[in-house]
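Just one protein chain is left out here, and the rest sit where they should.
And then chain A:
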């Protein structure tokens, strides 16, 4: 019973952290272009030969 006093708030806090992270990432537009994000990670931005 005593451990619960610590464990329950910790569990809730971690869950709330995850929720906050999700809401923040959505607000900052990170879900606006999921398809583009999948492609962008493949582009390492180094100097490629010019293509035409």
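In this section, contacts are C-beta pairs under 8 Å (C-beta built on N, C-alpha and C of every residue); 3 or more make two chains touch, one makes a residue touch a chain; residues count from 1.
In the analysis below, contacts and distances are computed from a predicted model.
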{"item": "From \"Extracellular solute-binding protein\", \"Iron ABC transporter permease\", \"Cation-translocating P-type ATPase\" or \"YeeE/YedE family protein\", the hidden chain's UniProt protein name", "value": "\"Cation-translocating P-type ATPase\""}
{"item": "Residues in chain A touching the chain absent from view", "value": "1, 4, 8, 11-12, 15-16, 18-19, 22-23, 26, 31-36, 39-40, 42-43, 51-52"}
